[in-house]
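One structure coming up, written as structure tokens, with questions to follow.
Only one protein chain is missing; all other protein chains are in place.
What follows is chain A.
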Amino acid sequence: MMPLAQWYTDAAGYRRLGLRFDDLIPEENDVVQTALKRLPPKEAYDRVFRIRRAFQCSISHTLLPKEEQTKPEEDVEYLSPIIREVEKEFKERKDLDALIVKRK
């Protein structure tokens, strides 16, 4: 299945705008906002750079030159691990708030 998946993600086209998959995660919610704040400074800077570059490409209806496009090996999860961690924290809070204590 892997080759097919690779072909599919490539065909999605975001890599040709120099983006990574994690740049596409909708950020308009508490979880992702918290995760974004926890990004290391360098990662956060690079993310903004990629998004602005993609935005420019989109306006000018162009694609990036081949060497600037995201290579499959560069398309790594950088935000998702933090999102999963934050989700776990939020879930823990919710669970603890709904906790029913059974005393022995």
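In this text, contacts are C-beta pairs under 8 Å (C-beta built on N, C-alpha and C of every residue); 3 or more make two chains touch, one makes a residue touch a chain; residues count from 1.
Assume contacts and distances are computed from a predicted model.
Colleague: Can you pick, from "Checkpoint protein", "Sec62/63 complex, subunit Sec66", "Mss4-like protein" or "Cytochrome b-c1 complex subunit 2, mitochondrial", the UniProt protein name of the chain not displayed?
Modeller: Looking only at the record, the undisplayed chain corresponds to "Cytochrome b-c1 complex subunit 2, mitochondrial".
Colleague: Sort through A:E27, A:E74 or A:E92 and give me the one touching the missing partner chain.
Modeller: Here the residue in touch with the unshown chain is A:E92.
Colleague: With the missing chain put back, which residues of chain A would touch it? List them for me.
Modeller: Residues 37-38, 40, 89, 92-93, 96, 99, 101 of chain A touch the chain that is not shown.
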